[in-house]
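Comments concern the structure below.
All protein chains but one are shown in place.
Moving on, here comes chain A:
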């Protein structure tokens, strides 16, 4: 609402200016004719004052709107590298805002100050090598500093993931994300192959690989707090992009080319809820590469758990093979025995406990 009121005032401001321009023009025509030797007309001064007014109202609007919008900015980063990049962002932002403000001020002020005056002549000032040198070197130095710090941060972020990182696979498809964990036994993701995808095995897990047997899938992303997490990112159909806004994580998902991003979540969901005072707050994983009709809705919820809770959650998950025992048929003969131990002998085991219970009775 405030913004709309602001907008209306801008509109009326423009209307007011145009009315003044018109009336000045009429006045001017009555009093004196325009100077025939120049293209400057009676509105010249109005336009000059307009530059000042633009500077003034622009500054007020800029400061006010920033303050009004700031509460809706992303909260403090919930990842280790995010804190660094946020800090760098605001430092860079201050530098460029200063440059933006100073140069725009000079531009608009000079436009006002040196408006046409028939008693004055412009200064013939075609070149000054010293000045040119100064304003080549200063931006170059500032830029060099920004680039250097940016490069170091970038290098750290994109470095090899620590060997103890929790590896999670994210697969983008129209329009959603599949999540796969390496399982609680071998903790390694098995292979996958896009040709093995079917309605149930929608990631295309390859069961000829023994690491696949204990892999489990999920519809939401659980991350352990304080531990490095390596996301292995795939796409099935078109480009997608993994975006965890609160963790400052973004990496495209490309069909046929696995990508990755590792980071360390530093704030658990509960801590974030407490910090923001929002009981129903949740981290999100969104898509930021246009992928079709459902692009804007392609999101899953992300939970950052305390390490113990994370372990507990993992333990509760059932391997894919356990919930879909039919895929045992895809396991090669020599590994059948290994795979079979994930096939819960449900009917038998459940029954046996039942019979045991009965027999005790």
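The rule is simple: a contact is a pair of C-beta atoms (placed from the backbone, for glycine too) under 8 Å apart; a residue touches a chain by one contact, two chains touch by 3 or more; residues count from 1.
Going forward, contacts and distances are computed from a predicted model.
K.L.:
Can you work out the missing subunit's protein name as recorded in UniProt? Choose among "Maltose ABC transporter substrate-binding protein", "Peptidoglycan-associated lipoprotein", "Cbb3-type cytochrome c oxidase subunit I" or "Polynucleotide kinase-phosphatase".
P.N.:
Of the names offered in "Maltose ABC transporter substrate-binding protein", "Peptidoglycan-associated lipoprotein", "Cbb3-type cytochrome c oxidase subunit I" or "Polynucleotide kinase-phosphatase", the one UniProt assigns to the missing chain is "Cbb3-type cytochrome c oxidase subunit I".
K.L.:
Could you tell me which of A:278, A:318 or A:336 touches the chain that is not displayed?
P.N.:
A:278
K.L.:
When the complex is taken as a whole, what residues of chain A touch the one chain not shown?
P.N.:
Residues touching the hidden chain, for chain A, are 1-4, 6-7, 10-11, 13-14, 17-18, 21-22, 25, 37-41, 43-44, 46-48, 50-51, 54, 58, 62, 65-66, 69, 72-74, 82, 84-85, 88-89, 92-93, 95-97, 99-100, 103-104, 106-108, 110-111, 114-117, 120-128, 131-132, 135-136, 139-140, 143-144, 146-147, 150-151, 153-155, 157-158, 173-174, 194-195, 197, 199, 204, 233, 236-239, 241, 243, 245, 248-252, 254-257, 259, 278, 280-282, 284, 286-299, 301.
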